[in-house]
Structures are given as C-alpha cells and as structure tokens.
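Heads up, one of the protein chains got dropped from this complex, but the rest are sitting where they should.
Here is chain A:
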Amino acid sequence: MTKGKTLTMNGAGQAVGSDYAMALLLKFRTVLALVLVIAIFAALAPNFLTVANALIMLKHIAIVAILAIGMSFVILTGGIDLSVGSIAGLAGMVAGALIINGLPLTALGVVVYPSVPAVVGLVLLVGVGIGLFNGLLINRFQVAPFIATLGTLYMARGAAMLMSNGETFPNLIGNPALGNEGFSRIGAGLLLGIPAPVWLLAVIAAGAAFVAGSTTFGRRVYAVGGSERAALLSGVRVDRVKYAVYAISGAMAALVGVLIASDLVAAHPASGESFELNGIAAVVLGGASLTGGRGTIVGTLIGACVIGVLGDGMVMVGISEFWQMVIKGGVIVTAVVLDRLQERLG
C-alpha cells in the first residue's frame, strides 16, 4: 500500500516512464554482462573469437537455453522445476534403449524398432509425462513445486540408472536393417554450416517468445505468477496453466537429453546432472523474478548466453574447475543484486 501511494504521488505518467527506463536497464544489464564476458575472454584466449569456437559455444548455449526456456514458463508462474536435469538424463537413456533394444511389445510378443523421429516423439512424451506428474503433485496434492520436482528429480535419475543398471548405451548409430539410423544428426548435424541444436533453439525461442507475449496462454502464465488467487477468481483455469508449464518444461528437458545423447552418440544415465541449476541461473540472469510474473524469453536467452560463454570461456582460459564454480556463482549473485537495486531505484 505504501509503495502504491508513493507511486500515485509520483504521478502515473512518471511511473510509466520509469517502468520503461527500468525495463530497458534490465535488458541492458544482461546484454552488458554478455558483452563484458565476451570481451574479457576475447582478450585472454586467442582462439575465442573464431567462427569455429563460436559454433561450439552456440551449441553449448543451445543446450542451456532450451532447458532455460522451459524453465522460464515455470518460473513465470511462480514455480520451479528441479527435475529437468534428471529428465534430460532419463530421456537420453530412453532414446538409447529404444535404438539399441527397441520397444518390446510383450503382449504381441514382438520388439518394435521405432524410426528416429518416432524415438524423439516417444522421448518427448516421456518428458511431458513427467511434467504432468509434477503438475499433478502441485495441483491435486498441493505439494510445493520445489519439493514435488525435487522428488521427481530423484525418481527420474533413479529410473535412468535402472534402465541399464547404470551402464552407458554406446554407439547409438542405429541399424539400416531396422530403419532407425541417423540419430546422431539431431545433436551433431549441421545445416548451412550451423549446428542443428542452434537451429532448434532459434525455432523454439521464437515460438516461446511468441507464446509468452502474444497468446492467451502466455498472458495467463503472467497472471498466475502475479497473483494465483486473483487469476483463479478472474476465471483463469490455474491448474491447466500449471500442468501446461511443467509439461513444457519436461518436454524441453527431454529434448535436451536427446540432443546430448545424439551429439555423443551415446546415452549415459548420469548425463544432465545439475543442469537444473544452469537453467534457473539463466532465467534469473535474464531478469526474471523467482516469485513469478516478471521475466521474458529474450532475457532468458541472453542469460543462457552468459552462462554458456562464461563456462566455455573459463575452460579455454584454463581456469581451474573449482574457480569456475566460484566465478559462476559470483556472476549469478551479482546479477540478482543488481536486479534488486534497479528495482528499488525504479
């Protein structure tokens, strides 16, 4: 109330102006951080600013960004999805199992080997399914998102390990006789010289930005994040919105799992570990509020670039793994502190 009154006194016109300036500053800050990070590594690592390196980094960024875009929708509703890293791991394993062992239909006594597009479709369904399960826990049983997705984090990781007893599915090249070859093209393929995951990211980011900004669903996501109760009382089907965001997040995580397994032509059950933290960091770096209702897909994209460039850059410069963690943490904390400061000034 106090804040509201102060704003009223400032005058409505001014509030709009400062909102606009604040939004600009907010975007500008993350871009500035990105420029800064690129400049520093360009100065320190001679090979940093080469096309080859840029393509490698873009591929890494795509992994972080696709995950973070799914996470953005969840965080915009005021939720969190800790299960994405495990979903990615499980998704890779499911893809690996489908290619190596096929899909045993015990009732018919046959084993079906799905084509690569079908494998991807089935894996995405697994991601959506786990997302819907998260949604069920959160909607129906009123479990806090943090706890619900922490539970599925363990369950999905355990399931990934169980699929092969902790072993890796190697050599996922498929078999021409079974018609399931070409899996590696998804993660390692090139189109016009640019890695396939980057193209995927471009399509997904454009789609997500459109959905968040221009559709009724996107608006409802922001409304739920602003005030769940008010959204409910305005006739928004809050439970559907939540099912949808966790399903999207699950699907994005599964896609990331496919990309990694495809790129490595192998599925490892521990793959994707702690990816959720990178995803959350990218969203927060992008200016989103963890309490929901504030943030953009473009912001997340820039946030993911910062995380990706920082990670690769530090490796290239030869900073020790331990210092990498310290520095990454420092960047995240600084970003959030700046965000808070800007909000107070605005």
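Quick notes
In this section, a residue touches a chain if its C-beta (ideal position, glycine included) is under 8 Å from a C-beta of that chain, and two chains touch if they have at least 3 such contacts; residues count from 1.
We adopt the following convention: contacts and distances are computed from a predicted model.
You can't see one chain of this complex, but its UniProt record names it "Erythritol transport system ATP-binding protein", from the set "Peptidase S1", "Cytochrome C oxidase subunit IV", "ABC transporter permease" or "Erythritol transport system ATP-binding protein".
When the full complex is taken into account, the listed residue touching the unshown chain is A:Arg237, out of A:Arg185, A:Arg237 or A:Arg340. One of A:Asn175, A:Thr215 or A:Thr334 touches the chain omitted from the figure, and that residue is A:Thr215.
Listed by residue number, the positions of chain A touching the unshown chain are 1-16, 19, 214-217, 219-220, 222-223, 225-227, 229-237, 289, 292-294.
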